[in-house]
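Every protein chain but one is kept in place in this view of the complex.
So, chain A:
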Amino acid sequence: MESDIILRVNGREWPLRVDTRTTLLDALRERLGVTSPKKGCDHGQCGACTVLLDGRRINGCLVLAVACDGSEVVTAEGLGTDGELHPVQQAFVDHDGFQCGYCTPGQVCSAVGMLEEVAAGWPSAAGRPVADTPVLDDAEIRERMSGNLCRCGAYANIVTAVRAAKEVSR
């Protein structure tokens, strides 16, 4: 079964006919050639496919494209470009928050979404009482970024990068 939808990706509109089984991730990667979000597991277990969907971080492999009709999708490619990187991206470069780079666009989108969540007062499982205003210390960063696996093991540098980006955005 197929459906006609419109996806808005990094500010550009794409009318698209999709198999209703197609995930947002596959629609981006295989139909639109937007390969910044990566496929690491296709099951919501790794975070490599993280994009911002209407401003919130989500796993692109867990959302069907047909459910995103009219939605705004922002990928790491939409956050910044070479020469004009987003502060989170610049911090990842400065602190070497990656090696192979395959998890990285997902980490970047996740960090951007996460900083918004903290600003909005969303709690985490890091151990603080949920009613408290979250303070983004390293333990909070680690907890809130744990949905994004990195097999290269760049976590220590990712935390440093996110902390640095948070400082810049202050």
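FYI, a contact is a pair of C-beta atoms (placed from the backbone, for glycine too) under 8 Å apart; a residue touches a chain by one contact, two chains touch by 3 or more; residues count from 1.
One rule holds in what follows: contacts and distances are computed from a predicted model.
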Hidden subunit of the complex - UniProt protein name among "Xanthine dehydrogenase, molybdenum binding subunit apoprotein", "Putative ABC transport system permease protein", "Chemotaxis protein methyltransferase CheR" or "Cell division topological specificity factor": "Xanthine dehydrogenase, molybdenum binding subunit apoprotein"
From A:4, A:69, A:96 or A:167, residue that would touch the chain that is not displayed: A:96
Residues belonging to chain A that touch the chain removed from view: 19, 21-22, 26, 29-30, 33, 35-43, 45-46, 48, 75-77, 79-83, 85, 89-90, 92-94, 96, 98-105, 108, 141-143, 145-146, 148-159
